[in-house]
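Shown here: the complex without one of its protein chains, the others still in place.
Residue numbering begins at 1 within each chain, and the chains themselves are lettered A, B and C in the order written.
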Amino acid sequence: MSEKMRAIIKPGQTPGFEMTLVDIPHPGPRDVLIQIKAMSICGTDLHIYAWDPWARERIRPPIIVGHEFCGTVVERGADVTEVEVGAYVSAESHITCGQCRQCRTGRRHLCQNTQIIGVDRDGCFAEYVVLPVENIWVNPPDMPLEIASLQENFGNAVHTAFAAEVATKNVLITGCGPVGLMAISVVKASGARTIFATDISSYRLDLARKMGADYALNVAEVDVVDFIMSHTNGEGVDVLMEMSGAAAAIDQGFRALADGGEVAMLGLPSAPIPFDLANHVIFKGATIHGIVGRRVWDTWYRIRSLLSSGAVDLSPIITHRYPMEQFEEAIQVMRSGQSGKIVLFPDAVPD
Amino acid sequence: MSEKMRAIIKPGQTPGFEMTLVDIPHPGPRDVLIQIKAMSICGTDLHIYAWDPWARERIRPPIIVGHEFCGTVVERGADVTEVEVGAYVSAESHITCGQCRQCRTGRRHLCQNTQIIGVDRDGCFAEYVVLPVENIWVNPPDMPLEIASLQENFGNAVHTAFAAEVATKNVLITGCGPVGLMAISVVKASGARTIFATDISSYRLDLARKMGADYALNVAEVDVVDFIMSHTNGEGVDVLMEMSGAAAAIDQGFRALADGGEVAMLGLPSAPIPFDLANHVIFKGATIHGIVGRRVWDTWYRIRSLLSSGAVDLSPIITHRYPMEQFEEAIQVMRSGQSGKIVLFPDAVPD
Amino acid sequence: MSEKMRAIIKPGQTPGFEMTLVDIPHPGPRDVLIQIKAMSICGTDLHIYAWDPWARERIRPPIIVGHEFCGTVVERGADVTEVEVGAYVSAESHITCGQCRQCRTGRRHLCQNTQIIGVDRDGCFAEYVVLPVENIWVNPPDMPLEIASLQENFGNAVHTAFAAEVATKNVLITGCGPVGLMAISVVKASGARTIFATDISSYRLDLARKMGADYALNVAEVDVVDFIMSHTNGEGVDVLMEMSGAAAAIDQGFRALADGGEVAMLGLPSAPIPFDLANHVIFKGATIHGIVGRRVWDTWYRIRSLLSSGAVDLSPIITHRYPMEQFEEAIQVMRSGQSGKIVLFPDAVPD
Partner (left out) sequence: MSEKMRAIIKPGQTPGFEMTLVDIPHPGPRDVLIQIKAMSICGTDLHIYAWDPWARERIRPPIIVGHEFCGTVVERGADVTEVEVGAYVSAESHITCGQCRQCRTGRRHLCQNTQIIGVDRDGCFAEYVVLPVENIWVNPPDMPLEIASLQENFGNAVHTAFAAEVATKNVLITGCGPVGLMAISVVKASGARTIFATDISSYRLDLARKMGADYALNVAEVDVVDFIMSHTNGEGVDVLMEMSGAAAAIDQGFRALADGGEVAMLGLPSAPIPFDLANHVIFKGATIHGIVGRRVWDTWYRIRSLLSSGAVDLSPIITHRYPMEQFEEAIQVMRSGQSGKIVLFPDAVPD
């Protein structure tokens, strides 16, 4: 093993990333060293690239970015017995303390001391990454690299989609970014009756249809609330999954929600927004679930089930593949909005 | 039975109520006629009295006001067999259609065609009221009149308090109006560990202590979030019950909420408010329940249990009693904020 | 309308049914009179036909039998406004009191005073039936008669299948009678990962495969527990749906259940059976749901969703159709075990 590796880093307090050579990290006694086989780009990476207010507040450069990946365990710490060298793995990107009340009551995703790789410590857009063995998930051997890399992000969709019962119910998904698209496929596989999806991009709405949306509605062209009411016997949707973080979509979603309906919210508004608690929540008798991260490991077991059984096929949303060297082009395509998920490979793109 | 009765009415589209003589109503085939024994004043009645924007939008005068009461069945319609003449009763004030999806799936409190007595049709601030037998609740014979009258309103508190599990948990109740005060007693009886209550009125905070609050905090004097954090080992409260409808209290309540906590919201903001969905709901992994009305009859069975067993004693919050004739004085005391619940009696106040 | 109608009755305290002419019943003020268009035979009807110990205990002949049907409203009582004459309807067969605690808390299926049509009062194997309007369910106009007739029985399957979450989970259904077969289709439509079904009849196991079972196992030929363990990574199934009432199947099902699994039990053992509570329930940390009837109307809304969306197709299990006159032949085929559901028509079998 060479002592240096290529890595995509946030070098300083300005927009952009760069690729550079850094030391290959060494695993501690309860860590494993993983050789990266594929890595995928998340919206969070774009925030860090753009150096927006959230990034400025949170990120301490220089740092290796990236948190979605798959790879092979090449070395393990002295006290690791749970995972073999050679194992084909992905990872939960939230490193948790194990000591707070949330960690100790089955809610690691709400850990009071979470460190996210690629955000709070070095990430996976590199040839190698070190992670605690508690964060390692062994993949089925026949899972394609690019699918395995997507699982962390798919987990956001799965966590959201299972926050409310959808079988036999009408569901609205507001926002058809990659997580919204993946959520469509999950609620489809879970027996939702009619799936409405909304976005402002016709590119994304085409993908929404491919992932199983019955109606993919462009909010610029259709009165979404009217459309939904007229297609649900005037009742509205039973379940809203909010994936956009946009105030207008949130308002629209709640107006289209049936009285007594359930809402799972994942999309992050960048600031407080005017919200009609009386009409959207209280008079409606609505239940709202805030969703963050993935349930560890409940969500991952569901991921395995959905992908292994073929109930969900994520391949339609992987629209671009690049060698890691072309990360700049990948980032720009992603920023254009004309993409689904983009996967990078350390070397050549596999056939 | 005389043909006329005294009634407190909203006579027209201006502030105020008046007492007048009106015809005693006749029950239809599935209705009962009830002679009123006690009636209690709700915040909703004050809105109608004041003729505020909500009232102007909703109320069509002339109408008999009032929706909290107890009384005796004196006549029943031809097709009524469920309740005897002479029965001592209170009533669910929401008259529901029985035909909408919500009614047909055990969620009458979310009926799409609800009519509330004293709001959408004649109410109970009178000597008699007619109600569908489906809305009648038979009281235990030994229940005091003034307590029996409070049950409808107590039901709001009970519905809210049972929206989240409170046993062994820390609970914050924001807003110590009558419903907040009653909710304190319910969560106390249900095994809450520490109960924090907030308000801006020292009069109400004194009542909060009487009803069982461990800490009754004046938001003008105490930094509520700091206080709660320092009294919960830095964890915050597990459950928030929002009874104020005030933007500042809502914000404060969510900031004091532990990650993964639950919120039941009953207080109605009068307009959309700025709300920090990212930090209050999503990152927090919170669950929010919008609460309206009472579950029919689940909430009423809980009411019976809490009052009959002595687990809850509502008498401390009944601060004033008047003969019906003095309704104007009662309304003014209620508007002053220097009261708990106020009960009116058709004739003399009983000993 | 003629004053007499043909009806299949249990004439007396001996095995068998007969067809005879009886008076067409008259609806009371809250009843409707329905002209029957299709009727389907249930296992319960076979018990009554055979005059087994349960039937002797429960049935008071003479009585018109049958409780599954669809038809058209031809007359309505004076106080009925909810349903139009001419409406195409089916019905909840359990007539409930509306007054017991279970009825008053959204659990009509557990009514303390239930009367079942065709069991406790005249049923629907006739040209007409009278039912309270509270029991009427309006069908979509394009639903085939034979499917509409099945809905009451399908509701047992739906109620059972929704007692536990099945999406992404492995499920075992023990017993492939009609309700077990229909349950297979529901858990399939709801995203179950792998569906195991067991029976002793190869005829029924063939139907199980058609309805969506991944593995339809003959317990006479396969060691079911071993098979399931080897096909679930040694974990067992997450959910057991017990539809057989057979002691051996129940024992097998619990042994194949993963620790922490969920069980929905619908099949009725005819007597107490030896049951290993320590190993099957307590050490396993299992949760068991006893299932009876249908949730009114929650289950019926799910029925509508599953059938209208095409998520479930019940037609493969309708194996025989007869004119009502040939009820004796229909009963004998049903008793042979070589059938799925059998539908009778008042006159000729429709094309």
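Operating definition for what follows: a contact is a pair of C-beta atoms (placed from the backbone, for glycine too) under 8 Å apart; a residue touches a chain by one contact, two chains touch by 3 or more.
Owing to the predicted nature of the structure, the values given are computational and were not obtained by experimental measurement.
Only one residue from A:13, A:105, A:230 or A:270 touches the chain missing from this view: A:105.
Note that of C:86, C:141 or C:272, the residue touching the chain absent from this view is C:272. Touch with the hidden chain on the side of chain A covers residues 29-30, 79, 82, 98-99, 101, 104-106, 296-298, 301. As for the chain not pictured, it touches chain B at residues 162, 165, 167-169, 189-191, 193-194, 301-302, 305-306, 309, 311.
Where chain C meets the chain that is not shown, the touching residues are 101-102, 107, 109-110, 112, 235, 245, 250, 258-260, 265-278, 281-292.
Here is the rule we use: only the chains that are shown with their structure count from here on.
Separating the CA-averaged centres of chain A and chain B is a span of 43 Å. Counting only residues that touch two or more partner chains, chain A has none.
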